[in-house]
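The other protein chains are all here in position, but one chain of the complex has been omitted.
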Amino acid sequence: MTLHAWMVFALTLFCIGLYGVIARRNLIAILIGIELMLNAASINVLAINYFVSPEPAVGQIIVLFIIGLAAAEAAIALSIILGVYRQRASIDVTLLEELRG
Amino acid sequence: MNHELLALACVTAPLLGFAVALIGFRRRHSSAAAIVIASGLVSLVASVLLLITARPEAQAFTARWFMIEDFSIEFGVLLDGRTLIMGSVVALITLCIQVYSLYYMASDPGKGRFFAFLALFEWSMLLFVYSANLLQMFIFWELVGLASFLLIGFWYEKPSAVAAAKKAFLMTRVGDVGLFIGLILLFQTSGTLDVLGIANIFEPHGLPESIAPQRIELIAMLLFVGVIGKSAQFPLHTWLPDAMEGPTPVSALLHSATMVAAGVFLVTRFHGLFLDAPTTMTTILWIATFTALLSSTMAMVAKDMKRVLAFSSISQLGFMLMGLGAGSLFAGYFHLTTHAFFKALLFLCAGAYIHSSGTNDLIAIGRAGAARRMKITTIGLVVGGAALAGIPMFAGFFSKEHILSALHGPGQMIFKIGAFGAAFMTAYYTFRMVFLIMRPNPNSQATPDEPAYPHDDAHGPAEPLAMILPIIVLSLGALVIGFFGDKIGAILHVEHIHHPTIGEMAPAVVVALLGVVLAWIDFGRANAKQRGFVSLVPAAEKLFEKRWYIDEIYNTAIVRPVIMIAKLCYGTETRGLDKGIDSLAYSTAKVGREVARGHVGRLQLYIGVAVVVVASLVFYVGMR
Amino acid sequence: MPGFPILTATILCPLIALLVTLLIPGRHEKAIKIANTLCALASVILAITIWAQYDRSVGGFQMMEDMAWLPSFDIRYTVGVDGAGVVLGLLTAIVFFTGVLSMWTLKTRVKEYFAFKAALVFGVFGVFFALDIFAFFFFYEIAVLPMYPLIAIWGSTRKEYSAMKLTLFLMAGSVLLFPGLIALYVQAGGETWNILELAQSPQYTRTFQIFCYPFIYIGFGVLAGMFPFHGWSPTGHVAAPTAVSMLHAGVLMKLGAFGILRIGMTCLPLGAAYWAPTFATLATAGIIYGAFVAMRQTDFKYVIGFSSVSHMGIVLLGLNIYAGGGDVAQTGLDGAIFQMFAHGIMTALFFSAVGFIYDQTHDRDIRHFGGLVSQVPIAGSMFILAAMCGMGVPGFASFWAELLVFIAAVQTYPVLGILAIVGLIFTAAYTLRVLGKAMFGPRNKNWEHLVDVGVWALLPRAILVGVLLLFGFFPNLILDMIRSTVWGP
Partner (left out) sequence: MGNLELFLPEAMVLLGALVAFVASVVGLSGRTTWIISLVMAVLATVVTFVYLGAQGEPFFPGIYRVDAFSQILKVGVVVGLLLTLMMVGNTSSIRERSRPDIPILLFVASFGMMMLVSATEMLTLYVALELSAYGLYILAALHRLQRAGSEAAAKYILYGAASSGVTLYGISLIFGATGTTYLGAIAQTPSSPLLIAGILLALSGILFKLAVFPFHAWAPDTYQGAPHEAVTFIATASKVAAVGVLARLMFLAVPEHDTLVTTLLVLCVASMVIGNLSAIAQDDLKRLLAYSTVAHAGYILIGLVAFTSLGAASAIYYVLVYVPIVFCAFLVVCALGADGSNPTKASLAGLYQRSPLLAITLLVGMFGLAGIPPTAGFTGKWFIFTAALDSGMFWLVLVGAINATVSLYYYLRVIKEAYLTPPGELGAIRLTPMMAIAAWLAMAMVLVTGFYPRPVWELAESAARALVGG
């Protein structure tokens, strides 16, 4: 596969993730969508690193960082989602509309 | 005598009187009156001394008041024939009226204030007359208006007095606007504010070539607008009849030597300029003649004594302006002088009657027997009436004669005829007044509008000295002043005084006597109907009584539209501008609420919007 | 005292008053009032000293003080006075002093009132003395904002609405000023904010001036009650308490006109000349429109408010004559500044008289009064005197002001000049209407109990009357001073 193809693939993945964020009602699903977006970026970085970058290590390091950060983010997000669930016994995002206006 | 000191004393005494009386003695009435009368006396003595010792050439005592740019504004006193005579007349008549007021206003709670205002009035008029400077002239012209406003509205709790004062101020203000613009143009044209300097431009040689005739016409016309307002000429005459809402001494002052005289005096002051503006002179003639006729008709039917006198003032002012408009400075000036005496006299007599009878109504006064009770007053009335009517040997006869003979130029026949008509009517309505008072007839057809309420302080003298003394003085004045025509002419430096021959005098005498006779027939003889010949034409009578509906016309044509415009502006302000701005603000707030409501709290919508915006921006960037 | 920073000292007077007021505990009301009176008195004395020290034979800007404020941004604290500054500084001091005195009886929230008021006066002094655009605008906004609490807390009649309207209106003026003023700096190359130096800038091409000037004129004009952006002024007058009305109409509106003169006309003479006919027309429209609207008002303060619009129109007309150039330009300027001064004192007198009556009656409808002059002779007389001044009766200061403006106007813009003079009739009409209805006429029995002005309350009013008469009789006192105003750039 060419760089172009990889980037299109990443873009597709990114869009799917974004779609998930926008369209899914489940908070966990939204979180998954965000993870997809991060992964799309990772794929981009790896592909670019492979095809373009003079320093092969850079991309891999970046991706490692991304994975770490994504994990941390997911942890915090899940704990907050848990908080939401405690209050509302649901993790439907449409229930989170009490703060508005 | 040191003229400078005299002049200073003459013009500052009333101011001091005013200030001291108003500030220090507003509640100590007698002291206030004493101070004011003393100051009036000082002015009189000073001005008479000035007149007697006058030098032939004009003298000006000025001091720099201040500078505007490089232009020095002088404040000062100009002593020449015109100012000296008028100043003395003003001082004399004011003093008479002040003395008269001692009794007339004795029990008024505002006596102190009244005297203070009288002093203000005198001061303004004197400095107006004596002023050496256009600006000073305008200032005191305005102050004369202010003082008359204060005095007309002296009984300020009376709505009619307040309305009259307001009307007087507003209508003269209309004239003032014209005058003001005229003075500005005059200043621009002549480049000087100095009255003598301006006179020198126009007087001896006629119009200088450097000045366009149209410009002089414009200036003269604008100045005359001011005169129309001040001297109550048609169409700005309607304030004067109402102005007798003030105390009678005020009317006496207002109608004789001050206020209305100021307008005529202005024309005499700048007569040289007016002579250079022939079109304006013709206009003056037209307006003056028309005014004289118009107001005479009104005087013929008025029942209110003061109102009759007021109409006669308007018509006499018309006469003066006719003389001046015909080109004779002397005729106009002379009549101004004589008129001051006999009109003040008539008003003081009227005041005396009114004071004792408690009514202004001629018929009621007569039926209350005032003429019998108040002999000296009645004599004064007859003397004044005769002077007004132009009966030979009385003051008004001489001056009116000069005016009539001045109207001899080409195309002035019509004015002459008008003048005769007015003179006839003057004689008629004057003696109508005299006969109604002297020969009351309870059985006549005349009906008083207002019954008499005789004064209840019957134990007081019917004719106290303070009232009688001025009447006597003025009566003497009205008798003798007519013989001083030559003297006045000399002081005015009028070279050729045309002395009418007997033949020339005859028509005027005939006309005047005709008027008197007709008045006798209508009012004086026993069993007279006392309705007047005008009542034969009820429509005319009604028209005259309603003062030609001029007030009504003004109301419809001017006052209402002005109020309409004011309403329109008010509506624009409240419903247009104000509301527009408010609604701009409110609609901003409303949009704000809508925008805020757009933040519906739905996370995914928020993100979606952001995605769309960012995507379109990226798209836009990619397109470039 | 050479070298004594007298202008800064004057500016600091109200600031000291503010700080002292803040330090004194709120329950010591008397102490607060005394402190403010003293500071105000000090400012009067300083203002008179400035007047005396100003060397008229030299003219121009004097008593300059110059300090770095923000050097890297070219902002300096530069103050200096010319004739206009001296005159208006004195006006401010007088109105400040008399305003403090006339609020001697204030009972509610005394501390805050005097604090806000001192802040306002601080700004006003600053504006009249500042020669640096930043400093000018800095003080300008300080002067405007305290009006909000002053009206909203101590006012009456829809006070919150009026206060908000006033503030937003004036800030809307600032909307135009921000780009306008900063453009002056940027266009000149971004080297100085000093007005006098900017005025020399060769960068101000005619095109730029024509573009920029309206921003400054209208921006400041809003505060000067310029037709048709005057709406805030009467509304604000009506709602404001007495001393605030005095300051508001007496001084604050002058800030706008002063800004136009000091910044707009000094820095952008070509733009000013280009726009002069347009703005002179608007000014004349304001004169007549204000008078007509005043004719229909039934509220004392509304009448005075619209009379202010009308009278400020005269100021603006004079200024535009000045901007238009020609022989009579200086006369127009003399008249405009004189009118600023005279109108300031006159309106202060008006409001202090009305306020005195309103404080007792809580009624301002002229139809509800009658014969006031016999019920409260002194307060009534004050009102009448102010009214005469407003009508331009000789002997009062504003006669001269109007005279000068009209003389100049007839020469420069004959039609406008004549219209403006005709406006005098309508001025007289509305003034006499109020006098006739409320001051004269039959006494209204409801108000027989009114107490007249006492000796102490008379003091501030007597000062105002005295000033009006003084300059009415001796206009040269002030004209000489005004004439020292810098003429052109």
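To keep things simple, chains are lettered A, B and C as they appear, and every chain counts its residues starting from 1.
Here is the rule we use: a contact is a pair of C-beta atoms (placed from the backbone, for glycine too) under 8 Å apart; a residue touches a chain by one contact, two chains touch by 3 or more.
No experiment lies behind these values; they were computed from the predicted model shown.
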Displayed chains contacting the withheld chain: A, B, C
Which of A:A5, A:A23 or A:I76 sits in contact with the chain that's absent? A:I76
Touching the absent chain when the full complex is considered, from B:Y453, B:F483, B:Y549 or B:Y606: B:Y606
Filtering C:V81, C:A152, C:C267 or C:I357 for touch with the omitted chain leaves C:A152
In the full complex, which residues of chain A touch the absent chain? 3, 7, 10, 14, 17-18, 21, 27, 30-31, 33-34, 37-38, 40-42, 44-45, 48-49, 52-54, 58-59, 61-62, 65-66, 69, 72-73, 76-77, 79-81, 83-84, 86-88, 96, 98-101
Of the residues in chain C, which ones touch the absent chain? 68-73, 109, 112, 134, 137-139, 141-142, 145, 148-149, 152-153, 160, 164, 167-168, 171-172, 174-176, 178-179, 182-183, 185-186, 190
Could you list which residues of chain B touch the chain missing from the display? 585, 588-589, 591-593, 595-599, 601, 603, 605-607, 609-610, 612-614, 617-618, 620-622, 624
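Basically, only the chains that are shown with their structure count from here on.
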Intercentroid distance (Cα basis), chain C paired with chain B, Å: 37
Rounded to the nearest Å, the gap between Cα centres of chain A and chain C is 64
Taking each chain's centre as its mean C-alpha position, how far apart are chain A and chain B in Å? 96
Residue numbers of chain A (touch at least two other chains): none
If a residue has to touch 2 or more other chains to count, which residues of chain C qualify? none
Chain B residues within the chain A interface of the complex: 596-597, 599-604, 607-608, 611
So, in the complex, the side of chain B touching chain C is made of residues 65-69, 135, 138-140, 142-143, 146, 153, 156-157, 159, 161-163, 165-166, 169-170, 173-174, 176-177, 180-181, 184-185, 187-188, 562-563, 565-570, 573, 577-578, 581-582, 585
Residues on chain A engaged by chain B in the complex (per definition of touch): 18, 21-23, 30, 93-94, 96-101
